[in-house]
Every structure is written in structure tokens, then in C-alpha cells.
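A single protein chain has been removed from this complex, and every other one stays in its place.
== chain A ==
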Amino acid sequence: MIAESGHYALVLALGLALIQSTVPLLGARWRDVALMNVARSTALAQLLFVAASFAALVTLHVTSDFSVVNVYENSHSLKPMIYKITGVWGNHEGSMLLWVSILALFGGLVAAFGNNLPLSLRAHVLAVQAWIASAFYLFILITSNPFLRIANPPIEGRDLNPVLQDIGLAVHPPMLYLGYVGFSISFSFAVAALLEGRIDAAWARWVRPWILMAWIFLTLGIAMGSYWAYYELGWGGWWFWDPVENASLMPWLAGTALLHSALVMEKRNALKVWTILLSILTFSLSLLGTFLVRSGVLTSVHAFATDPRRGVFILLILFIFIGGSFSLYAWRAPSLKQGGLFAPISREGALVLNNLLLTTACATVFIGTLYPLALEVLTGEKISVGAPFFNFTFAPLFVPLLLAVPFGPLLAWKRGDLLGAAQRLTVAGIVSLVVIALVWAWTYGGATLAPLAIGLAVFVIAGALCDLAERVGLFRIPLSISLRRARGLPRATWGTVFAHAGLGVALIGIVCETTWNSEYIGEMKANDVAAVASYQLRLDGLTQRQGPNFREMVAQFTVSRDGEKVALMTPSKRNFTTRGASTTEAALLTRGASQLYISLGDTAADGSIAVRIYHKPLVLLIWWGPVLMAFGGLLSLSDRRLRVGAPKPAKAAARALQAAE
């Protein structure tokens, strides 16, 4: 009964979404309050039914009901409880159900907490949200139904892909989906604004928290996924420019641009049409990401062609939503009122520069990801666009962006003073030059670019701190007053400081890890000693162990430094019988922000084992950076004050202003 009720709840959710996508629009057209309010109750009811459906699927996985195809194919009665639960979204059907659940969650949140929105805007937003939801309910029910049954249930399931049997699966996909799907709200707001033909600073104030929330989750989701790949795949790499990763990076880049342009719009009523475009673009990239990951087109264009039902369906959704929203944009955007004016050198100007660089970076990732696919479809030739392409295109775009980051917050709204901002950044510049000199001296004869890159990172961090010092008048007025001012600063300002500093922190980690990474790869026998960086690692021996649904071979290493024992490390190799697959469980030893990393390879006939040992200096900074950024976002989100950008009044000789768009 649980399976069938869950199935029926999903069908009802589709019915409600269809009503929610039409009735409120009629209400808005004829200005009928009751009809517009239908959007609200149906959105909440939809959330209720989808949640019930999701809960039903979780229950089926937990109780190992193998009469459900989805459970049979992806679960196993011996799997630990946590992986029975996370296995729900470790497969195609379940993850699509999670996707619509989160979509319904956001719809429900707008319905529940959108009391400050004008009725017709809320009705429009929820109706657009319901269009997306209807499309995906249909997709799930018709092509990827998680509730299909087997009349003759088998006794045992086929188990989850062992790589996914990890705590990372519990956190990474839900986070990522909260981010992806969160941008659907800004999309719905944008389409609603186009339908209503009205857009102003108030619109940006209403949509900002949603953008920020989605951005925070996406940031954490990407960082989490990268760390997961780092410790689970056993290669010690943390970013592969893999299409799946790029699929999440593209909405992040566009979303970051959106975040900043929405800020300009809220504070200054400028960049309105551009913000709408970015909202549409960001969610379109989220949809594209879903298509890339879910249609199987990445495994092989041919695999996609042999079972094209899913792929074609998502492609259709993609065409309707992206094509439809861009056509609507092309049709309605010219009729929107132009926004405020500003000088090229101003806070607005800096944010436009940020937007240009971010969207260009996004475009290069887009090309690098889709070009190989297009080529394979057209000519059948298989090429792979790897790290070199991205390093050569992405880095030149990010260097000017990072250089500009500290300047932005120091410029005044409407008309800024570049020289003044530069003067205030002198300290940051000097600090970074000193750091470059020190690093260069310390690693004399080594990489040339690395000290410069670290200097850039330090400049970003110091620049963020300079901004803070400037605002509280540090060293210019008594310290006690400065402290009081710091407490009085809006949390949004602190958020900016943290987020920008996080960027620098992540860059330091990336540079150190890629430049000064040392490794040992070789065969080791019991009691062999390997030396990596300043550590000695002795292989004590190999033992076999039985896990709940796997057998593992555990190697024990004693780590010592200068003859002193530091720790024991136990990397292992697991063999999962049901799927006949094995995984490597790397052992990580954290020392400060640096890590020692051991992963095991194959055993040879003479009892020796292939071992890869890495010492990765300051590697953890790569993930602390995004966490800092997300924390900054959280601070800004918690600041419920309104944002006002006070313009710098024009001097006697007014400078030439130019239109925002």
C-alpha cells in the first residue's frame, strides 16, 4: 500500500501543478483575488503530496521492498541503514523525485512566506513554478517512474554502486539540487516580471533572498562534491573539468553574476533587463546540467541514441523552457522601463565588469563542455577537452576578475573615484608584494607563476580586510569607536568581506596543492618505508576484514616525522560482492591545512602492493574558501534590512553619465 499510495500522491501532485499553472494566471488577468490565492493553497498541497511520495520511496528502500523495481535495482538488504536512505537519490528515478521534491519545497516556501509580495506577482511566480513542476512530473511518471512494480519480487536486490556507498552521497546531491532548483525561483520571478511587464527595485528586493539561498547551497554542494571526489576516487585530484562538474560550475558562475547584478538593481534600480536575462540564463544552465547528467548523453552519444526516451523528453523540456523564456524576453524586454544611470567608474560599473568576466568564463566552460558532444554528434569523432583548455581560457579571465574584486566595494555608487580606491588599497598591495617576495625567495628556482598567484590571492584577502578597516575607520579614530562601528556594520557588509576573502583563501589552496604537491608511487612490501615531503611512512602489514556488504583489505601505515611517530593511517580496498566491484578508501591525515593521502592499488603475486602517497600542502584551503564564501552568503541572508545604495552626489561639473543598459 505504501508503494501505491506514494505513486498516487505523485499523480495528484501533477494534477495540482496543472491547476496551479493555469487558474492563478486567469485570476491575475481578471484581477480576482480568490483565483490568485489558488496558487498559494495548491503550492502548499503540492508540497504535501510530493513530500508524501518521497517519504514513501524512502520507506520502501528502508524496508527493502524488492517488489519495487527501483528498490530491487539499487538496494540490498545487507546495506547499512544510512546507505539504504541515501540510495534513494543515488539512482536516476529517485534523484529526479528528489529534484521535484525540492522544486515543490521552494514553491511551498514562496507560498508560505511570500506575504510581502503583491498578489498578482505571487500568482505569476507560482504559476511559472508550476509549469516547471508539471513538466518534470510528467517526465518522472512517463519515463522514470520510481514506483513501478515487479509482480514476482526477487529475494535480494542488486545493491547500490559501491562508489556511491559513502557519506558524501547523503549530503552532496541534496545540496547541489537545493542550489540548482533554487534558481528556479529567480527564473519564475523573471518570467513573472516579463509577463506582468513591470519590474523595479522592489522586485530585486523580493527575489534577492532566494538567489542568495540557492547560491549558498550551490557553493556548498560544489565544494562538497569536489571533496568527495578527492577522497573517494583515490586519485587525489579535486577538480577534473569533467562535464558533470562543469554542469554544476556553469550555473554557479552565472548565479554569482546574478547575485551581484540583482544587488545593483535593488540598490540602484539599474541593470534591470540584464538581471532578468541572467535569471533566465542561470536556471537554463541548471536545466542543461540536469539534461547532461540525467540523459546519459555523457556516457556516450550512442548510448543516448539507443534509449532516447529520457534524453529526448528532457531535451524537449529544455527547448520549451529555455526557448520559451528567451522568446518572451526578446518580446517583452524592450518594453521594460530603463533603469538608473551611472558613470563607468563606479560601484555599478565594477559590478558590470564582474558580470562580464563571470559570464565570459561561464561561456568558455560551456564551449569546452558541449563542443566535444556536438562534434561527436556531427562527425562521430570523439575528442576530449581537458584541463589544458580550461586552464588556458579560464585563468586569463579570472586573474583580472580577482584583481578587480577588492576595488569594487571601495568605489562609491553612481560615480566612483578609482584613484581614491587605489590609495586605500595601498596597504593590501604592499602586503601582497611582500608575500610574493617571501614566497619567491623561499622557493627560489621553483615555479615562477606560483608566487605571483599567491600574491594575487593575498591581495584579494587583504583587499577585503582593507574595505572593512576603511568602513570602521581603523587607526584613524580611537579603537573603541572602531569596534563599536564594526558591531554596527550591516551583516551584509561582513558577508561581502567573508565571501571575497574566501575567494582568496581558495586560490591559495589551489596554487599550493598544484605547485608543491609531492608524491610517491611504487610497490611496497611489509616493513618497507616510503619518504614523502618530511614524513616517513612504514607499511606495517595487510589484513583482511569483513564489512556488512563488502570485504576489505586494510593496509596499516605508521607515519613518523624526524623519527617521531605521528599517527597510524589505514587505507583500504573494498570488494562488493553483489556488484562485483571494488572501491579504494583513501586514508587522509590532516596536519593543519595540509594533508597526507594514501590510496592502494593492486596487489602483486609476491605480496607487494601498489601504493600512491601524496603530501598536499594547504590543500584544505580549497574547501575552506567556499565554506567561507557560503558563510558570507549566510550572513548577508540573515540581514533582513533593506539595501539602499546612496549615490555620491555630483560635483559642480557633472561627469558624463551613461545609460545602465
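Everything below uses one rule, namely that a contact is a pair of C-beta atoms (placed from the backbone, for glycine too) under 8 Å apart; a residue touches a chain by one contact, two chains touch by 3 or more; residues count from 1.
Here, contacts and distances are computed from a predicted model.
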Chain not displayed: protein name in its UniProt record ("ABC transporter domain-containing protein", "Aerotolerance regulator N-terminal domain-containing protein", "Cytochrome C biogenesis protein" or "ABC-2 type transport system ATP-binding protein"): "Cytochrome C biogenesis protein"
Contacting the left-out chain: of A:Ala201, A:Ile317 or A:Leu336, that is A:Ala201
For the chain that's not shown, point to the residue among A:Thr42, A:Asn354 or A:Thr496 touching it. A:Thr42
Per the whole complex, from A:Pro344, A:Gly547 or A:Pro647 the residue touching the absent chain is A:Pro647
Hidden partner sits against chain A at residues 1-5, 7-9, 11-12, 14-16, 18-19, 23, 26-27, 30-35, 37-38, 40-42, 44-45, 48-49, 60, 63-67, 77, 115-122, 141, 145, 147-156, 158, 198, 200-202, 205-206, 269, 340, 471, 485, 488-490, 577-580, 641-642, 644-649
